[in-house]
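Missing here is one protein chain; the remaining ones are kept as they sit in the complex.
Each chain gets a letter, A and B, in the order it is written, and its residues are counted from 1.
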Amino acid sequence: MMRQVAIGIAGTAKNTGKTTTLSSLMDALNTDSSLRIALTSIGYDGESFDNVTGLPKPRITVREGMYAAVAERCMMFSRAQLEVLEDTGIHTPMGNILIGRVVRSGKLIISGPNKRKDLRAVLDCLETHGVRLTIIDGALGRILPFVETDGIIVATGASRFTDLNLLSADTRAILHILGRPVLNELGKVADLGSLLTDRAYSEFLLKANDARTVRFSGIVIQKYFAAMANEPGLAGKRLLFTDPLKLLISGMPQETDETLSVLDQMSVEVGVGRSLRILGMTINPYYPRYRVNRQDYEPAYVDRDALFDALSQCSDVPCFDILRQGASALAGSVLSLLEDRAEHLRTTGSCPSIC
Amino acid sequence: MKDRKRVLLAPIDPVHDIGLKMVGRSLSEAGHEIILLAPDLPLEEIVQTALDKHVDVVLLSRTVGYGVAELLSRFNDLADAAGLRDQVKIGIGGMAIRPELAQELGFDAGFGPGTTMEESLAFVEGRPYEKDVRLTQKQRPCVAQGHSYEYLNDRIRGLLEVIASRIAAWAEERTSPGVERARVRDELWDMDKWRSGEKMAEFEAAYAPLCEALVRSYYQKGVLHPKTRRFTAEEADSLNTFLTRTALFMNTPRIQHTLEKPIIFNQYGTGCPIMDITHIKVSEAWGADGVVHFDPSWGARTEGLFDGFITHSEDGTVITPDNLFHIHRSLEPSTLWQVRAHRGLNTPETVVLAGKIGAHMTKINFCYGSLGAGTDPERLTVDAYYAMKYAKKYDLPFDVVTNEELCGVPAYKAFAGMLIVAQLARSLGCRPVLQPLFCYSPEVMISKQMEDNYIDFNAAKIIALRSIIDAPIWPGAPIAFLTQTEDRVQSSAATAFHASLSAMLGVDAISIASSDEAYSGGPITVSSKVDTLRAVAEGFRFHGRSKFMPSETATRWAEDIVRGIESVLASVAEKGNFVSALYEGILGSREDGAYPGRAGAHTVSKRST
Partner (left out) sequence: MSQIWQHVMDALDVETFLACESEEEGKNLALTMMKELGFSDIDVVFCQFQGPGARVRVRAYLYRAGDSYPWLDLEKSTEAKKA
């Protein structure tokens, strides 16, 4: 069987346009009826009004023939009608995750597996139903489950930072961290879990002393990367993480990126076991502005062109203003990922685990 | 213990969370191992502790405020990255936590306000928590249960037996258009055929001629009552959407706290069955155990029942098979449903229809119906007699309300009438429920029995009835009648105090009003129903199982009432003809404020044998 492709849409903050990106991307991909597409989410999306700000929010429309992995309660609430194909038995606060096929188009509330292990299980399950492409909506403040995807689209904008300089620096740092090099083990290898406490850090120093490569199955929080920058004895060591998302959630991206640069300069190599493809970045000038005197939020916007210019210059990751440009170019990147996968299969006879 | 779990409890609030401690205690009691962390530790430390201690479950608590959602999300990302989530379940509790938010933030479960300990225990133990557990815990109660109907006052029993047997013998020889319609409805109207939309030609042919012109023209030409309109298919469809959505969130809490009784009834009757259904769902969700269908006053004066899913522009919801059917299907399984039949020209037929559609109770009283509700005494006595027979057939207990007290009839006279109805009902094998009023009636306004307090005279009524017969008692309807004002705080408090009094007196059920009871400028609102249910719940919470002793005065007044009942019954027995006793005011006179009704006068005929 052909392995499917899974794409995550990660927002850097609330209201960065994840839902708009998702909807436009689905519209652009829907032209090919032979492509079996599924939709799921690692959070909860689809309410008419935002949970926190109370401002109206777009909802997601699914079309007949699409597949979805959503919690029981979503199906009951949604206007779209789904034929349930399987109960995955995976439990969430919104009920068990069901695999369904849309039999009547309409709005759908999307709430799916909200942790890494469950997302993996759901993707495997969708694959057994012949799904070729799964698009996964992100969640507020969480990205780790996207480890299970083949690539992500980053949605960012004024809602993350309204100051464009700050937003550029932040975006650059995020893309930098996600672009950390893939490295192999070198010399003697020490295995560790995570560095979350001082005790664990002391253990790390001991082990690192005796090894060339330290392999982390978990994460190192920013504080301990900063501490490493003051350990000249670490020069020449190689620190390996399973994937770049573990580095991204270490702390604030700019701080982490700066510290990693210092470590680079000290010849402490920080790398990952597998990379994550960044298919593109979408931008949104909208942000909810808090009105202190009324204690509520009102819709506000930064300059659209200035935002686009600032973020397209951040890196070579293609930048899209979806509302203006539509999502056809983005859909093109997704389709090329699918083609790469098919091509790889044809030439090697095996599925690549790393894109 | 077969599966002892190790649970890490971490308050992420700057102050210690009492809710989490309570959860911890109940988990401990269930045999699980609890590790309670100090409040407000860094997230990484909580994750590390969970890893080090090899816990099975992590429970966090936090009040959601600015930036907290991101903090909680980060916790789950850290936990997922550190490998904790592969084996460990993580739940969150707090005031603003709803399932949607717990899902968005990445938790395995969210425990918001109203979460039971059972729910968190089920989560920890990995059992599915069925919402139905709570539903099935609340069983549909029965008002007419646990009483022997034995008399404790032989003199009164003797009088009642004489009076009731005379009524039965008299009524058995008579009939009316109402009785005939009930027979046709009973014999020819088939619920399954009606549901499948099959035309019941035989029923319509027999039924329409027994109705007055207005109703007849509905069956013959499809013309509706001028005050009503039919719902559109779209409205009916929207009702289904509403019910489906509401079902997802429905809970039927008990509000009696540690008490078994009283069963709490709420009346509905906005005129619109869809709005009624909304009122019912709100009543159920806020703790009402039963609901009472209130029909428009013109419905009681009209010969015959309409059909169709129709709404009405005034108070009271029209009784039609369709309206009752939609209301019935919207009820929670634990909800008692009473359809009142007591006062008008469709009394026996209403009992038949309510029985066929699935009501659990009805309401019959020919004394009140003819003295205070405008129906001719002769007609209603005949109709109510057959209504009772159908109540027996369809297994519907009914209350015998004494609303004539509101017209000014003294309690003892109203009670005499109520006991006559109850005795007749018992002789037919029915299960009557006595319904004295807990009200600030004209009688007490004049005689000043409530000048100091509302307790003694209401207590006296219960003491009096209990000294006569062991029968179920359901003060109503609603309690605190005429004590409420348009102020919702006063109105809710008055209702709550009367509810507490009822509970302390150990009555079987009560009907409570909304806080809009005294407001006459517009329809009752749903929020006004919540007001009184909340107040009553608080009253029950406050007094629990504690009791007070009514004063000596209550006992004295109870004795007065019993003497009064006895003398009224003696006069009725002496009169011989019960209907004449009603016309002549023995059970409530024109001076008292009771006027024999005229609707349906001269419609009773001898039955052909």
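As a convention for this text, a contact is a pair of C-beta atoms (placed from the backbone, for glycine too) under 8 Å apart; a residue touches a chain by one contact, two chains touch by 3 or more.
Because the structure is a prediction, the values reported are computed rather than measured.
**Student:** With the full complex in mind, choose from B:Thr525, B:Ser571 or B:Ser605 the residue touching the hidden chain.
**Tutor:** Selected residue, touching the omitted chain: B:Thr525.
**Student:** Among B:Val124, B:Ile274, B:Ile319 or B:Ala554, which one is in touch with the chain left out?
**Tutor:** For the chain that is not drawn, the touching residue is B:Ile274.
**Student:** Which residue among B:Thr258, B:Ser313 or B:Ser447 touches the omitted chain?
**Tutor:** Missing-chain contact among the listed residues: B:Ser313.
**Student:** Tell me which stretches of chain B touch the chain missing from the display.
**Tutor:** 229, 235, 237-239, 241-242, 270-272, 274-275, 278, 311-313, 485-488, 516, 519, 521-523, 525-527
Criterion: only the chains that are shown with their structure count from here on.
**Student:** Measuring centre to centre with CA averages, how many angstrom lie between chain A and chain B?
**Tutor:** Between these chains, centre-to-centre, one finds 52 Å.
**Student:** Using the touch definition up top, name the residues of chain A that touch chain B in the complex.
**Tutor:** Checking each residue of chain A against chain B gives 42-45, 47, 51-52, 71, 73, 76-77, 91-94, 111, 114-117, 139-145, 193-194, 196-197, 200, 217-219, 221, 245-246, 249.
**Student:** Would you tell me which residues of chain B are touching chain A in their complex?
**Tutor:** 44-45, 47-48, 51, 69-70, 72-74, 76-78, 80-83, 85-86, 99-110, 128, 244-245, 248
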